[in-house]
Structures are given as structure tokens and as C-alpha cells.
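The other protein chains are all here in position, but one chain of the complex has been omitted.
Moving on to chain A:
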């Protein structure tokens, strides 16, 4: 037996177990989606019937569009804000830096449902703290969840607030890995702060930035807790994104056929994003 085949033999049990746990639900889900689902069980084979029914839903294109907007804006804002905070914290004395990090990280380590409920009760509910303060100053109530645009804005705000801590930690780790000599040498050569940021820091943060973008994109596409707790997909369909659509199809309308099909389409999107990450992480600046 060659050393190569011996090596393969060693990893077969672990790989089989991993494949069973990770991939069997996908294969089962795909098989399930090719059948008419009655009372939770697959009956007649209908090929791509569930997929065509799903894509012929007049609201589907808008749901994809809202998901793209929600994800793109949330990720862009989270990356921009976390980068700014990371650069600031990196230059703070260690004690003060730790305090800022702790404050930013708290929403990330808190359960999404709890964090969203807190956000709702404190900032949005008209019997909450923020509205009481507005009333105290004689200002009008803000009906943020009743307006389609502000409801989506709030959903994005919660997403940014919740995930900022994660992005900050990764970026701070990236910043700490950049040797101080680089900045010193650039300063001696006459480079200004903007040049140092643009030509030295940003390229060297490429890998953590890519990681953040991919992880945040996946996390925003798949998030169901925040819209469920905050808006329920409303008002109207203003905050109906893919994940909540899957949830509603499965657990509100009990349409498991189209719910499974949509979940698999989302899974495919997730796989493509991971492949993009693997590919881009090899990209040299």
C-alpha cells in the first residue's frame, strides 16, 4: 500500500461522518424538492415543479431585490464603520481600547432575538425609552416601522449594530499583524496618513476584509431572527427578504415544497459565495 493510499484510508471514516452530517440534508432536501409534498411527506415526483411554481410567484423577484439591497447596504456599512472604529481603537491606549471593544462587541455576543427585542423596546416601541424622551421634549413620535423605507432602514441598522463587533475583532487582529516598521518607513519617505492607509494598511488588510465581506454577506442573506422579531416582513412586503420568505412558506403557510426549493436556491448562493471567497483569498494585490 502506498503512503498516499494509506493517508486516504485514515481520513475516510472522518470524511464519511462529515459528509453524512453536512451533505445528507442537502441531498435529502433536493430529492424532497422534486416531489409534491403532502402533509410533510414526499408523494408524487414532479421534477422541477416546485421550482417553477416558486419562480412564477409574482412577488419573488422583489424578494430577491430586497435581499440584495438589505445585504449590500448592511455589509458596506458594517465594513466601513468597523474599519473606522478599528483604526481608531488601534491607536488608543490599551485600557481605553479594551473598553471601546467591549461596548461594540456586546450586541454581537448577545443572542440575535434578545438583541433585536432590546433594540425594538428601547428605540422603536412607542412605550419605549427613546419615544418617552422625544415626548419629554415635545417632539413628535417617530413611526419608523410603519413606513416601508424606514422599516428597511431599521432592519439594516439592527444588522449593522449586531455584527459590528465581529468585524471589529477581525480587523483589529489584521491591524495588529501589520509591522509598525512599514508605517514608520513610509512616514520617513514623506507619506501622509491617507497615503499610508491607502497604500499600506488597506492592501495588508485584504484577507481579513475579504473574510468579513463573505461572512457578513452569508450571515445577512440567511438572517431570519431580526426581521421576524422586528418587522415580521412588513409593513406590506417592505422587509420580506429571502430567509423570512422561507420561514413563512414552511411554518405559516405550510408549503414545504416551495420552502425547500427556495432554501436550496439560497444554499446554492451560499456555496457560490464561499467559492468566491476561496478564489479571492488567493488574489494578490
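Going forward, a residue touches a chain if its C-beta (ideal position, glycine included) is under 8 Å from a C-beta of that chain, and two chains touch if they have at least 3 such contacts; residues count from 1.
Quick note on the criterion: contacts and distances are computed from a predicted model.
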The chain that is not shown, which UniProt protein name from "Aspartyl/glutamyl-tRNA(Asn/Gln) amidotransferase subunit C", "Carbohydrate ABC transporter substrate-binding protein, CUT1 family", "Anti-sigma factor antagonist" or "Xylose transport system permease protein XylH" does it carry? "Carbohydrate ABC transporter substrate-binding protein, CUT1 family"
Touch with the missing chain holds, among A:110, A:207, A:222 or A:237, for A:237
Touching the hidden chain in the complete assembly: which of A:26, A:55, A:228 or A:273 does that? A:228
Note that chain A touches the chain not displayed via residues 38-41, 57, 125-127, 135, 138, 140-141, 143, 145-148, 151, 228, 231-238, 248-256
